[in-house]
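This report refers to the structure that appears directly beneath it.
With one protein chain held back, the other chains of the complex are shown just where they sit.
The chains carry the letters A and B, assigned in the order they are written, with residues numbered from 1 in each.
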Amino acid sequence: RIMRPDDANIAGNVHGGTILKMIEEAGAIISTRHCNSQAGEPCVAALARVERTDFLSPMCIGEVANVSAEITYTSRHSVEVQVNVMSENILTGAKKVTNKATLWYVPLSLKNVNKVLEVPPIQYTRKEQEDEGKKRYEEQKLDRLETKQRNGDVILPVINPEPHTVGYSQSSLIHLVGPSDCTLLGFVHGGVTMKLMDEVAGIVAARHCKTNIVTASVDAINFHEKIKKGCVITVSGRMTFTSNKSMEIEVFVDADPFVDEPRERYRAVSAFFTYVSLSKEGKPLPVPQLLTETEDEKRRFEEGKGRYLQTKAKRQAQMQQAAQ
Amino acid sequence: RIMRPDDANIAGNVHGGTILKMIEEAGAIISTRHCNSQAGEPCVAALARVERTDFLSPMCIGEVANVSAEITYTSRHSVEVQVNVMSENILTGAKKVTNKATLWYVPLSLKNVNKVLEVPPIQYTRKEQEDEGKKRYEEQKLDRLETKQRNGDVILPVINPEPHTVGYSQSSLIHLVGPSDCTLLGFVHGGVTMKLMDEVAGIVAARHCKTNIVTASVDAINFHEKIKKGCVITVSGRMTFTSNKSMEIEVFVDADPFVDEPRERYRAVSAFFTYVSLSKEGKPLPVPQLLTETEDEKRRFEEGKGRYLQTKAKRQAQMQQAAQ
Partner (left out) sequence: RIMRPDDANIAGNVHGGTILKMIEEAGAIISTRHCNSQAGEPCVAALARVERTDFLSPMCIGEVANVSAEITYTSRHSVEVQVNVMSENILTGAKKVTNKATLWYVPLSLKNVNKVLEVPPIQYTRKEQEDEGKKRYEEQKLDRLETKQRNGDVILPVINPEPHTVGYSQSSLIHLVGPSDCTLLGFVHGGVTMKLMDEVAGIVAARHCKTNIVTASVDAINFHEKIKKGCVITVSGRMTFTSNKSMEIEVFVDADPFVDEPRERYRAVSAFFTYVSLSKEGKPLPVPQLLTETEDEKRRFEEGKGRYLQTKAKRQAQMQQAAQ
């Protein structure tokens, strides 16, 4: 579809969140279709996880986004989908890869939302494809367990914060979940949640560096718990780490089922977003360093540095591999 | 994309206007891409006309709309695009043709919006394709001249109208044209206009028969004049004809360039929409007959009857042809 002014920031760059939302919609369609391809209980595929994804090149207002999706692996209860996004300038014909994302879906019964159904297996053309898929499946399963632990954390307000401290840029927004945010099962689309997360992370980044910013990458996102129609969701973000030219922001999503339900507020999703700052000509700018004050902030900064160095090392290894 | 509650009426049927908007977006993308495929002045394709289209089967919330578009003819300054819409129930896998539409686009220069550029010719696989396309081109050109004449008409308000009269159901809405309604040239997308027209026509139909209604077909729509960002548009509809099971509604779009421009209000588009009334089970219901009072209303009723009988005759001829 054609990118509109509302999909973009004031410099004309399409929000990462808009792209994440399109990716998730494509993934939900292909995996729901697949899971219903055999006779049996009807189901809706729910997003369980998005693997780390890089925004390779910016998309602009007026360009057309081409989204394609393919199922690359199925386990007994989950589907792996590979989604590619290309931006196309229909005036010049130029096409660029914007994103490659890997998403995991789980089929939930339309009659009983707590029942996970079985996934029809796909055919692999080569045995290696299945083995590699299985390896990716095991890896993400492990990673999901780990992130569950860091979820108790809360963002507390800071009074009169100094510029470039964590408290200075931290932000949150609340959103009342409406019908068009939801799937047939009455739960929020993963893509809607990711769009809100990107919006908050973008505000944190812009408050910190006071320039035009764009999403560079999103760390793996796990969707621990479903969010129901009628909930209020609070999306909060705080900066955790800065390198010379990038900022890492941690985002939490908490759901508050305040009507009709005895349940307490709960953590539904959390993730790390990385942003870069751009000059008016679209060149990366240096980023003001984050000032850490408390012990927790210092610890999170070191953890962020760890993730940053790990990603950098991985990317260099890939480039060397590609160069050979 | 997946159809959401916001795309549909309370009975769950997707608005005809939502489908028209998707059709037009697909047409605009393919024709803009084609017109820029050769080196030369960059341009944006503007919608000039949509041929008569039937809504063959209703689309529902949760279904996926598959839209495909193909260029079928090019004249020196215009492009004919054929767009097909299929609805897919991803739970059952069932697919149905919802719409087939033919649209005409004209390439306008990005630098000078009043300059119509030349269209790169397409290759035909058979000579007959070109001849048939040329015939369609000549026919629509003739028809566009004719409809220009009935454009002086205005909808006058009626005080305390009786039920089932023209004045009772006539309706109008105003809309301030925002940035996301517009193309790169700063003019309203044809699809946005059609969606508003369908909204008004649907309200006229529902006011008349006080039941759940759906769009059955749209007569050829000509886009006489562009509408600029910042205009206020008034979309007005009145019922012109009823058969036993259908209602014809005439819709006008007037643009009011009230800020910063000396120009007067002008008629930008006009068209006929046909609606049917549905029971809770989705079966067509009889429609209360339209009460015509003035000479003009009686004349328009007879003209509507003429269009109705002509369409019916055409459809029967097609069915006989298909049966042979």
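Criterion: contacts are C-beta pairs under 8 Å (C-beta built on N, C-alpha and C of every residue); 3 or more make two chains touch, one makes a residue touch a chain.
Keep in mind that this is a model prediction, so the values were computed, not measured.
Novice: For a quick check of understanding: of B:91, B:166, B:188 or B:203, which residue touches the chain that isn't displayed?
Specialist: B:203
Novice: Which of B:10, B:39, B:145 or B:323 sits in contact with the chain that's absent?
Specialist: Within the whole complex, the residue contacting the unshown chain is B:10.
Novice: Mind pulling the chain A residues that touch the left-out chain?
Specialist: 5-6, 9-10, 163, 171, 173-174, 176, 178-180, 199, 202-203, 206-207, 210-211, 230, 232, 256, 258-260
Novice: In the full complex, which bits of chain B touch the chain not displayed? Write them out.
Specialist: 5-6, 9-10, 156-157, 159, 171-176, 178-180, 199-200, 202-203, 206-207, 210-212, 229-230, 232, 256, 258-259
Going forward, only the chains that are shown with their structure count from here on.
Novice: Distance-wise, how many Å sit between the C-alpha centres of chain A and chain B, to the nearest whole number?
Specialist: Centre-to-centre distance between chain A and chain B: 38 Å.
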